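Notes follow once the structure below has been shown.
One protein chain is absent from this view; the other protein chains keep their places.
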Amino acid sequence: MAPRRAWLTHVLLILGVIAFALPIWIVLIGSTHDAATIGRGEVPLLPGGHALENYRTAWGAGAAATAGIGVGSMLWNSMLMAVLVAVGKITISFASAYAVVFFRFPGRMLAFWSIFITLMLPVEVRIFPTFKVVSDLGLVNTYAGLIIPLIASATATLLFRQFFMTIPDEFVEAAKMDGAGPLRFLWDVVLPLSRTNMAALFVILFVYGWNQYLWPLLVTTTADVETVVIGMVKMIGSEANTEWHIVMATCVLSLLPPVAVVVLMQRWFVKGLTETEK
Amino acid sequence: MERKTVFRGMTLPALLLLPQLAITIVFFFWPAGQAVWFAFLRQDAFGIRTSFVGFENFADLLADPLYLETAWNTLVFSVSVSALSLSAGLLLAVLADKQIRGAGAYRTLLIWPYAIAPAVAAVLWIFLFHPQVGLIGRALNAAGLDWDYRLNGGQAMLMVILASAWKQVSYNFIFFLAGLQSIPKSVLEAAAIDGARPVRRFWTIVFPLLSPTTFFLLVVNLVYAFFDTFGIIDALTKGGPAKSTETLIYRAYIDGRVNLDLGSSSAQSVILMLVVIALTAIQFRFIERRVHY
């Protein structure tokens, strides 16, 4: 490419990168200053000296609005939710896709379509009736109530189905010759071959679980099962006495895990994402 | 789309399907059915008596000027968010697809915002645009502009649109980049030999070839703007000031959760379901047509 065009490209890309990095930078810096500095609205651009105490406070005690529940326990809840949603979805989707692809039985297409059609019902749309079911089952304010309704997903099932269709028939035939039954084939061949897809799905679903907002807002009313995203928004609920330095520290803490997962697993994630949803 | 060789048996596939089917039935079909059922019911003020009212809940909604205004707001909001985030995503993808130094680093730096939760994005934007503690918000006020999104409806709308679009750019970027990379180099080389200049090449070759991606993303972005932006709105403006940033999903939430009007909230859910079903149906028809090309 001509150098004259190249620098323009670089400038535009750097502007794009800044547009995403700047807010994070401000929060990161803000989280190292004390409440007074931020309250005066000075918006520092260089780190201050209160990082350790801000994070310690956030981690252990949280803000006044969270009634003494620390971000540490919220992070644990978020982590639990994200991991269980991801692992749960992957497990049940893998199993159901395997059944639909590698067997032929009456009602197979009915089962597939009833899973498929749930694509059309995002959790937000059926939120109150779902909440009612969860509360009828006595699952409000439990991890089970928080996680299980989010676990059934057509997307993961579709991805696995699509991938299983690309496994050559000859593999199944060779397995039959070798005397491997369906479970053995699942374990010895399909599972190892699906590793990349699982990694990609894990990233997507971890982020999905971590970033849930409306559902946890409804299902959790006590602080002990509250996730960090909810907790943080609660902190800014009352404008007057918002402890901005704690909010900023919480914000950074709430960002780190999903960002780390995406960046570290970027290679599988991008491949998986574009293949899942197309 | 059928395998030639399959395993025999009924019990094992049934067991494998059971967990997902059970969850789907309990947490999808049952609530969806209830939503439809509740939409035709109305509770009295004390929550004691429930009566069947037919389409009254729907009729009330469609006769409610506030609901129609909210619908209009939602449309403006969704179209703006989609247009902004799609064009930004496309521009960045085209740039990052070029053979330049550091292309890989740029990609990583533009992909990671995917991980940001909508509600967290909102908090980040507060730190930028809050009239007292926000970097840009203070600068605007210092420059003599009367900036306070908490009081000014137009400013609030602008704010939620920008924050929502900002959050979705990296998603669009990832897909556009994948779409660009799947265009065969030979097609572009042929166009170059035909004498098309880069800009013309983009609009006559690349953009048409990207159209399936663009269409898919348009639907995804609309659905995102309809539903997933709940966290952004709740954290930034709570639908205010004076309902100026209230979207349909936010209103359904408020009516159900705060006003405890289950009938109306359910009717709203049903309307939203119809919107999603329509969008998905359009998408599938389009995808099917594409397959036949």
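A few comments on the model shown:
The first chain written gets the first letter, and so on, giving A and B; residue counts start at 1 in each chain.
Following the convention adopted for this analysis, contacts are C-beta pairs under 8 Å (C-beta built on N, C-alpha and C of every residue); 3 or more make two chains touch, one makes a residue touch a chain.
Methods note: contacts and distances are computed from a predicted model.
According to UniProt, the chain absent from the figure is "Sn-glycerol-3-phosphate ABC transporter ATP-binding protein UgpC", selected among "Cytochrome P450 107B1", "phosphoenolpyruvate--glycerone phosphotransferase", "Sn-glycerol-3-phosphate ABC transporter ATP-binding protein UgpC" or "Sulfatase-modifying factor enzyme-like domain-containing protein". Within the full complex, the chain left out of the display is in contact with A.
If you put the hidden chain back, the residue from A:Val17, A:Ala174, A:Ala199 or A:Val259 that touches it is A:Ala174. Contact between chain A and the unshown chain involves residues 168, 170-171, 173-174, 176-180, 184, 188-189, 192-193.
In this section, only the chains that are shown with their structure count from here on.
Measuring from the averaged C-alpha position of chain A to that of chain B gives a distance of 16 Å. The residues of chain A lying in touch with chain B in their complex are 1, 6, 9-10, 12-13, 16-17, 19-24, 26-27, 30, 38-39, 41, 43, 91-93, 95-96, 98-105, 108, 111, 114-115, 118-122, 124-130, 132-134, 148-149, 151-152, 157, 165, 169, 172-173, 176, 181-183, 185, 207, 210-211, 213-214, 217-218, 229-230, 232-233, 236, 239, 244, 247-248, 251, 254-255, 258-259, 261-263, 266, 270, 273-274, 277-278.
Interface residues of chain B facing chain A in the complex, by the touch rule stated above, are 1, 3-10, 12-14, 16-17, 19-21, 23-35, 38, 88, 91-92, 95-96, 98-100, 102, 106, 108-120, 122-128, 132-135, 138, 150, 166, 169-170, 174-175, 178, 216, 220, 223, 227-228, 230-231, 234-235, 249, 252-253, 256-257, 262, 265-266, 269, 272-273, 276-277, 280.
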